[in-house]
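Please read through the structure below; I'll follow up with questions.
Apart from one protein chain that is not included, each protein chain of the complex appears where it belongs.
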Amino acid sequence: MAVVTAPKPSEELISIDKTLDQLNTITLRIARSNPAEGHETTYSEFKVPVKKWTTVLEAILYVKQNLDHAVAVRYSCRQASCGSCGMKINGKPSLACYTKVSELHSNVITVEPMNNFPIIRDLAVDFKQLISNHKKMKPFIIREDSEVTPESKEFIQTPQDVEKYLQFSYCIKCGLCNAACPTMATDTSFIGPQGLAQAYRYVADNRDKGKEDRLKIVDDSHGIWRCHFAGSCSHVCPKGVDPAMAIQLLRGYLLGFQK
Amino acid sequence: MAERLSNREGIKGMANPTRYGIERVAYWLQRLTGLGLLAYLIGHIFETSTIVHGKVAWDKMLEFTQTPQGHIILTLVIGMCVFHTANGIRVMLGHGGIGVGKPGQPEYPYKAASLNYKQRLCIWVSIGLAALAMMYGASVLFGD
Amino acid sequence: MVNSIELDLLIVGSGLAGLRAAIQAAKVSSKLKIGVISKLQVMRSHSVSAEGGTAAVLYPEDGDSLESHVYDTVKGSDFLGDQDVIERLVQEMPSEIYQLEHWGMPWSRREDGRIGQRPFGGYSFSRATYAQDKVGFYEMQTLYDTCQKFDNIEFYNEWFVTSVIHDGQSFCGITAIELSSGNFYTFKAKALIIATGGAGRVYSFSTYSLSSTPDGLDMAYRAGMALKDMEFVQFHPTGILPSGILITEAARGEGGYLINKDGERFMKKYAPNKLELASRDVVSRAMMTEIDEGRGFKNETGVECLKLDLTHLGKEVIIGKLPAIREISLKFNGIDPVTEPIDVRPVCHYMMGGIHTNIDGATEIQGIWAAGEAACNSVHGANRLGANSTSECLVWGKITGEQAAKYILEGKSQPPFPMHLIATEEKRIYDGIFRGSGSVNPYEVRQELTDIMNSKAYVFRTENNLVEGLKQVRQLHQKTWKHVDDKAKEYNTNFSNVMELDSMFRVAEVILMGAIARKESRGAHARVDYPDRDDKNFLHHTLVYYDTKEPVLKTHPVTITKYQPVERKY
Partner (left out) sequence: MRESIIMKIHYGTALGAVVLVAVHILMRMTQNFDQSLQYQNVIANYHFLPYALMLEAILILLSVHGFNGLRVILLELKQGSSYEKIVNYGSIASMAILIAYGSRTILMAGMGIS
């Protein structure tokens, strides 16, 4: 039988948040706007207590929960896996849940919505374009026999084969790269580093047979050629995806440097 | 949604090289020097076209360009040309997927392989060569 | 006028289960109009956080067998799992792994190019199929990307579903709010799959995404479907402090040790054979016993914890196989597991319970299926084994997708749409919540509620604590927290947060009542006052039905095919 030996249940968890001594206060400035209602951007300032592990997301949620319930912000996993919380933190596109206040070395923190995405409200931006550009890249394995039969086993792929695309498949679609890219700043039709990197992710996968399809798609007047290897995408990518590398490698096929 | 509300950075964002490291500076310089060179090329074609009007016209043009201002412009053009060429070769190779690093499992804290030291070195070398060329050019132009 | 959208198949929830269902339905027929609706952007669902592995038997030639996977799961479930359901899971899984592989999943590979597997708690064979330690993330990506192939799958990103509408017998539609505009919509459809995931945010110390609240469970519950076995909440042994972010079991699967203050590998006292790789309930209880008996460490947050030591694994193994663990612990705690042990503590991680379904994932209402963590088809019984949940999501995503699609193609006549229910729902939402008033901060109430759950219904439970907890929850419910201070329509997350809180109350109550009623210790439900399993009185499932006055408790038999309950030892 399942045997229980412990004498008493434990209660101290509740106090996690309340027992801290190293308290410190910062000023959090949040950009507020509601374009649908015609409200232009203004900045609200809040004093927020922080500890050494407090993340910017936690600071924003502190405001939302205690000081102003109306802050509009997107979040979910709080561990840099879901890609929800991209925003501009002190001017740089970053994930709020992945930026500790203490890393910023500043008592004033300004958070603004990511550039190059339409604002829905406050910090929440519209991802329609990123989502549809991602879809245009045919981000799936293209081959006749991609559906299994009862006899199917795996397609063989060595660890070295996996390494060729693994890094690019860690894209969490946070959009930070698109927010940093200089072409994105003015070109409304550019596919963007996120989509281009995903096109390469599938091209580099040796199970895939859709290279020609995808090369055709990216070879467009607002496609891959609008990347000038500015590298800003890779500079801000929180997951080491290195879209700049993916794009150049993909272009290598178009220029005939790669087979 | 109207593009007006799209929160794009616009030209200012594209033209601001002060963020995201030296690669962004290189991008910016490449654009600027490209445009500068194009402007010079057009000017240069007009300049040289004076020759069809004979020696007098040509000499007048020379007189006009061989001033300190003219020399400064020419020095700048030399620099622009050297930077644009050297960096252009780097960019071209990069665009072909050469020297942009090898895919592999990234290790936290992530450092993008495409922003590697070779690329950075090439950018600095391009800037350095441009500076040297400008110094040499200036010494030829201003020296007697 | 209420906006209305018409579809064939509606899938609420876009985690692994929802996406797998969408693909399967789209494969059945390209004519079906399929809508996947999610309160998050589709690809951001909680499933992206799953780390360690997905269980399946891939290598019978190396000694694994379906039989063994079945038995491990039955034993893991403390014999409360329905054995026919477990057999179904085990049989379907291998082909799901290959299917994902064919769709592009970056499974980690063995040197020979075949798919890699690692040991996991409670299994007698290394059968957690893995892709580094980002399994759920890669699976989500593979499914999301594969969905892009099908033009008849439409995604509704950031739509908060509020209720399920049926006429007492068959499904009619749902109501939902589009977050970006704040507009209220009805969806009419022929079939529904509920895949809204787990609800672990009813606990304040939790590995779940902040969005894993019980609104999905609650909408089924309010619509008259039973919640089953909700008292069984899994506490994962290794959550980091203070965030509760998970350190995957794979860390122990790869050879990590748990140590107490005396530097002792204490698991040898509790599970001499399996040590750290005993099932999660066993390890969590052992840890809490160590802590309660004074052999814990004090974390800098002031909370008691134990240490997970990976240092002996070496840098190569950690970076190669557990990179996300290293990243999480470096980022959030400033500790490199290559050189230093990590502070960990049992943390709310999974709900064995959910919406009552049969083996096919069908609920009690015609035209409605449930899949994934939101459903309870009793595959996990009283305790889920690690890596069996993503498996469950895939298998029942596929089954329900197929069943629902076929049901639609059969073309049963649709009942007339009960419009009056829409009006009632609008009233509940807008008069009851959006325009509600009061002075109590709903976020503080949420904190209090989840703290109560953490202290009264944690790893070890007693009658006193549970009853006290239930009383406190009900008192808290009476406070005037039902109001939304943000008056804007667009992207009003204050509004959805209060809606979530509303659902938390009902589901917390169900968890506590189930726990009070189950006077035995089984699997994850450990009663200090009833320390033994009691097969005579409690070898049954708990069903709880909604009632405006007090929830109604019923029981449901366990299906036992081959394995009679015996003592469970690791």
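Going in written order, the chains are labelled A, B and C, and every chain counts its residues from 1.
As a convention for this text, a contact is a pair of C-beta atoms (placed from the backbone, for glycine too) under 8 Å apart; a residue touches a chain by one contact, two chains touch by 3 or more.
Owing to the predicted nature of the structure, the values given are computational and were not obtained by experimental measurement.
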item: Shown chains that the omitted chain touches within the full complex; value: A, B
item: Footprint left on chain A by the chain that the document does not show; value: 183, 186-190, 219-223, 225-226, 254-255
item: Sites on chain B contacted by the missing partner chain, in the whole complex; value: 11, 14, 31, 34-35, 37-38, 41-42, 45-46, 48-49, 51-52, 54-55, 58-59, 62, 66, 81, 85, 88-89, 92, 95, 140-141
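Just so it is clear, only the chains that are shown with their structure count from here on.
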item: Innermost chain, taking as reference the mean of every protein Cα atom displayed; value: A
item: Centre-to-centre distance between chain C and chain B (centres being mean Cα positions), rounded to whole Å; value: 56
item: Chain A and chain C: spacing of chain centres that average the CA atoms, whole Å; value: 24
item: Chain centre separation in whole Å, for chain B relative to chain A (CA means); value: 32
item: Residues of chain A engaged with two or more neighbouring chains; value: 126, 165-166, 170
item: Chain B, residues touching no fewer than two other chains; value: 105, 107-108
item: Touch list for chain A against partner chain C, complex; value: 1-17, 19-20, 34, 36-37, 53, 64-66, 69-70, 72-84, 98, 100, 120-122, 124, 126-127, 131, 134-135, 138-141, 145-148, 150, 152-159, 161-162, 165-166, 169-173, 198, 202, 205, 207-208
item: Touching residues (chain side chain C, partner chain B) in the complex; value: 132, 319-320, 323, 326-327, 330-331
item: Interfacial residue positions of chain A with respect to chain B in the complex; value: 35, 91-92, 113-119, 125-126, 163-168, 170, 180, 182-186, 188, 204, 228-232, 234-242, 244-246, 248-252, 255, 257-258
